[in-house]
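Handing you this structure, nothing more for now.
In this view, the complex is presented without one of its protein chains, the others remaining in place.
Coming up: chain A.
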């Protein structure tokens, strides 16, 4: 099954804030990938960390905001270009955060172009 993905935004306390998935499993992998995301975060200068980890058929891409929110994307096709969509998500995220009505646990982003 290709084209599956699982997207999660992880908050400061390592809690999932927003989840979106097009596959049944793999969440454990996303959680476990936080170790490497946190490690890479300090090694690289970019916010987009590209593929931080690989578990068998799964690729894990990550994006870290300056506020230490982590966007984790689990996908089964290697595509660095496709993942550039993080910028779009980041855009939406920033708009939402700057909205004074922002509510952390209800934070919802429409991701249309996946």
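The criterion applied here is as follows: contacts are C-beta pairs under 8 Å (C-beta built on N, C-alpha and C of every residue); 3 or more make two chains touch, one makes a residue touch a chain; residues count from 1.
The rule is short, and it goes like this: contacts and distances are computed from a predicted model.
Chemist: Quick one: the chain not pictured, UniProt calls it what, "Cell division cycle associated 4", "Trafficking protein particle complex subunit 11", "Exoribonuclease phosphorolytic domain-containing protein" or "Centromere protein P isoform X3"?
Modeler: Going by its UniProt entry, the chain not pictured is "Trafficking protein particle complex subunit 11".
Chemist: Which listed residue (A:29, A:69 or A:89) would be found touching the missing chain in the intact complex?
Modeler: If we include the chain that is not displayed, A:29 is the one touching it.
Chemist: Touching the hidden chain in the full complex, which residues of chain A are there? Just list them.
Modeler: Residues 13-16, 19, 27-29, 31-36, 39-40, 56, 100-106 of chain A touch the chain that is not shown.
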